[in-house]
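Dropping the structure in here first, questions after.
Omission of a single protein chain aside, the complex is shown with its protein chains in their original locations.
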Amino acid sequence: MKIHEYQAKEVLARYGVSVPRGNVAETPKEARAIAENLGGRVVVKAQVHAGGRGKAGGIRLADTPQQAEEHARALIGSKLYTPQAPQGVPVSKVLIEEAISIAQEYYLGITLDRARQRDVVMVSAMGGMDIEQVADEHPEAIIKVWVDPWQGLMPYQARQALYDAGIAREAVPTAARFLTALYRAYTASDSSLAEINPFVLTPDGQCLAADAKMNIDDNALFRHPEFGEYREESVEDPIEAEAHRRGIQYVRLGGDIGIIGNGAGLVMSTLDEVSRAGGRPANFLDIGGGAKAELVRNALELVLMDPNVKGVLFNVFGGITRGDEVAKGILEGISALEVKVPLVIRLAGTRAEEGLALLQGTGLIPAVTMQEAARKIVEVTR
Amino acid sequence: MKIHEYQAKEVLARYGVSVPRGNVAETPKEARAIAENLGGRVVVKAQVHAGGRGKAGGIRLADTPQQAEEHARALIGSKLYTPQAPQGVPVSKVLIEEAISIAQEYYLGITLDRARQRDVVMVSAMGGMDIEQVADEHPEAIIKVWVDPWQGLMPYQARQALYDAGIAREAVPTAARFLTALYRAYTASDSSLAEINPFVLTPDGQCLAADAKMNIDDNALFRHPEFGEYREESVEDPIEAEAHRRGIQYVRLGGDIGIIGNGAGLVMSTLDEVSRAGGRPANFLDIGGGAKAELVRNALELVLMDPNVKGVLFNVFGGITRGDEVAKGILEGISALEVKVPLVIRLAGTRAEEGLALLQGTGLIPAVTMQEAARKIVEVTR
Amino acid sequence: MAVLIDRNTRVLVQGITGREGEFHTRQMLEYGTQIVAGVTPGKGGQEMLGVPVFDTVRRAIQATDADASVIFVPAPFAADAVLEAVDAGVRLIVCITEGIPVQDMVKTVAVARQTGIRLIGPNCPGMITAGQCKIGILPGNIFTTGPIGLVSRSGTLTYEIVDLLTKAGLGQSTCIGIGGDPVLGSTFVDLLPLFEEDEETQAVVLVGEIGGSDEEIAAEYIRTMRKPVIGFISGRTAPPGKRMGHAGAIISGRTGTPQAKVDALRSAGVPVADALHEIPDLVKQALANRT
Partner (left out) sequence: MAVLIDRNTRVLVQGITGREGEFHTRQMLEYGTQIVAGVTPGKGGQEMLGVPVFDTVRRAIQATDADASVIFVPAPFAADAVLEAVDAGVRLIVCITEGIPVQDMVKTVAVARQTGIRLIGPNCPGMITAGQCKIGILPGNIFTTGPIGLVSRSGTLTYEIVDLLTKAGLGQSTCIGIGGDPVLGSTFVDLLPLFEEDEETQAVVLVGEIGGSDEEIAAEYIRTMRKPVIGFISGRTAPPGKRMGHAGAIISGRTGTPQAKVDALRSAGVPVADALHEIPDLVKQALANRT
């Protein structure tokens, strides 16, 4: 789950990580009030889940509360077009923060290193830049520490990394406390990513998270009721948000062929087959194990919310649940909806033929192999 | 550092360990108000650092607030004579708690196992009894789990211990949560002992700490400002309390020969030598490394606060600090006080002879060996 | 004994009295798996489908000498269940549970690896040695004995492939679903050596997908293998940054792209099928080339 910068900063502050003073605003008036409260210059920052915000005009400096209000008015309700989101992301909130003086900009990041099966802490003196670019052009400028999950990040590890990365030596003690607090925040909040870029050293020797990016492990949300309110805002696509609410794994892909299947790998393969057959998948949707009528109905409803969808391909492998039962579930689920686009149903595995036989004469288009199903759905939607 | 039952329960509650409702009172009026607030029957419990409180009349049941007030009046300001404290311990506070219904009484304890160098969690179904007696008579009735310090007590370890100890099976899930919370409280508060005896299962399936005993690691107090207020009450002997305030290691032993030395092992050996010579040491006092005049003065002042002291033995080994410098420190320190009892000064180690020479003609009695010093102080105080 | 399990494996089911646990215990028993014990705290002393239930894994092992455990415990408690099995000294642990927090698994996998106890999963369908022993939720009826080993990050996709193999007359030795999470008890490279050494296995099908770099790491090991490996990678049209279903299947930045995986495998000499239905033919060719 992606959370917004202002939310990440709320989480960080809770664990003793220093962040600039500030608050989030949903209206220009609120923005002005916050700026008045802070006093002095402020930055107005669009709260969107897309990188490259600054270059797209999503971060603006305001000398007066009046100016902060104007920036907020310009941003809230507008769309931000960034290289990562060329289609534009709507802005509904802005973060108003005190403008901080910058002596140095560094980079701090913590994420899971899948290959080593432990968290990796990354420190670089090349802050403010795209870290992937740094990794490509100056890999030696990123210092990495792998953390024992039971022991956590030890202060000496933080110091070593900071000295090795070439952080200003007088700032290391403060930065080390910042980094161990950041690691604590990362683990305590079950994050899968915590990135401070830039990590700022001010002229008077303070360390601050000028920007903050955090992703939370969805699997761990059950033990974080405090993130309940963040969840609503974590998904920007309205259909994906609705799928979230229904507990269904749905990803919008932009094409015109709806895809429903059981099992992530099988659904991904289905997308691949449809692409090979010349079609453009509208979505990824995994209904998981079994195929209960209720779930099928829900899934189909979601897929059809996308107005571009011209046809739907069902691809289900009957494993322990037999193919004929799966077919019945699909029929029951579908019969509750008035579907106006063609549906191709591909059933495989245990008792697949019996299942396909049940679909005869229903107006649904049966298929035996994935290849055949992909070809048929591409034909009928062309 | 020993803390009182009511303080231990405050700490436990902070970490989610279930304790009976209640509050501490310093006056009978307060006791009554708390009892009224709780409603129903209450127990009035003398807050002293001595076991065997119950048998000594320190725990009393009250049916009404009026009765609670009477019990509090009888206890506050009185002395409690327990087998562990036959000289009597003064009671200055009482804990007023709701009386709880008891279905079963168990024992839970956590402490450091020095031989294994890790914490040991102990569970026994024989609650309410003296655990050392249980250990002697039914060692198999105490289940022990040793905890990896980095991993902490895992829920499965708690369950295993509880099932193996024969805790009522339906209570195990609740008891396991209680026990893991107890372990968290123990480590988070840097305790060296946490004992719940009895650990009570109520007829409606709740788990509660009916009594609670906790000792805090003195070395860790620097990271627990929250225990500052507990510290005052942790020492009952007034001279020990004063030594605490001055940061000096002093233990009152009840005899009439004051002992001051540098290094715990050396001071203990000095006590042993004085005892062998037929004397009774009044105290243990370790001034640590070096012998600064200020420290010597402080130490001597403390030792002389004990009215029984008839003479004082100084035993200092000059190591890296030379014996003559030590002698000067002692002379400076002593000269600031009007001492009316005889002082034997034994100096050994580096430049000891030079040091002893400095004491000539000062009225202080010099000694070269520990044996000689012990013999002399016993002679002059007889 | 094929890979890791065979007809002599004595299996313990953690969470046997739950809905999933009970359902799949029945399925495993029907397949012929020796289920010797179940564990559900608080249900010790009961029986489930004729299997004795214990309160703790330690007690279950003491009473039954179980040497493998399969875990159907709900996600919030699953890591603790794995650690309990590790501590009790089970040789093999198969964790079916999905939705376990990543940090729990990072800690748990670290302990399992340190002790040398084999953990499969989590979020996996389990494993099967065809005709002998099934541990997990794979549909036993699609398997048939034969010389093909299979190791896969996917569930239903694996069944699909097994179905294709069986229909093509290619029976299986052992099939292992390693799971879809970012942190797994056993990765491809942990398991390929077992297939390499297994006398029943003549060729191995490796089913990968986007996310992580397990396939790339496996490719390095495959260079040293004598037995042929045939590959398949799903998610070749998946966009970067979008999590496809489970937490493992996501292309983050430049890691986890399907092309990198296909390239790594091919450069290690592994024939990689572009479409599922090509797999049986590639396997047959590999077997033919071998002799």
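A few points about this structure:
In order of appearance the chains are A, B and C, and numbering begins at 1 in each one.
The rule is simple: a contact is a pair of C-beta atoms (placed from the backbone, for glycine too) under 8 Å apart; a residue touches a chain by one contact, two chains touch by 3 or more.
Being a predicted model, the structure only gives us computed values, none of them experimental.
Counting contacts over the entire complex, the absent chain touches A, B. Of the candidate positions B:10, B:70, B:98 or B:217, contact with the unshown chain belongs to B:217.
Contact with the undisplayed chain is limited, among B:251, B:305, B:331 or B:357, to B:251. From the options B:106, B:199 or B:284, the residue with contact to the chain not on display is B:284. Residue-wise, the contact with the chain that is not shown comes from A:160, picked out of A:27, A:64, A:92 or A:160.
As for the chain not pictured, it touches chain B at residues 112, 114-115, 117-119, 132, 148-150, 187, 190, 192, 217-220, 222-223, 249, 251, 253, 261-269, 271-273, 275-276, 281, 284, 286, 289, 317-320, 348-350, 369-371. Contact between chain A and the unshown chain involves residues 151, 154-157, 159-160, 163, 169-170, 172-173.
The criterion applied here is as follows: only the chains that are shown with their structure count from here on.
Among the other chains, B has the CA centre that is most remote from the centre of chain C. The centroid of the Cα atoms in chain A and the matching centroid in chain C are 28 Å apart. Centres computed as Cα averages put chain B at a distance of 55 Å from chain C.
Residue positions 148, 150 of chain A each touch two or more of the other chains. Across the assembly, chain C contributes 107 as residues in contact with two or more other chains.
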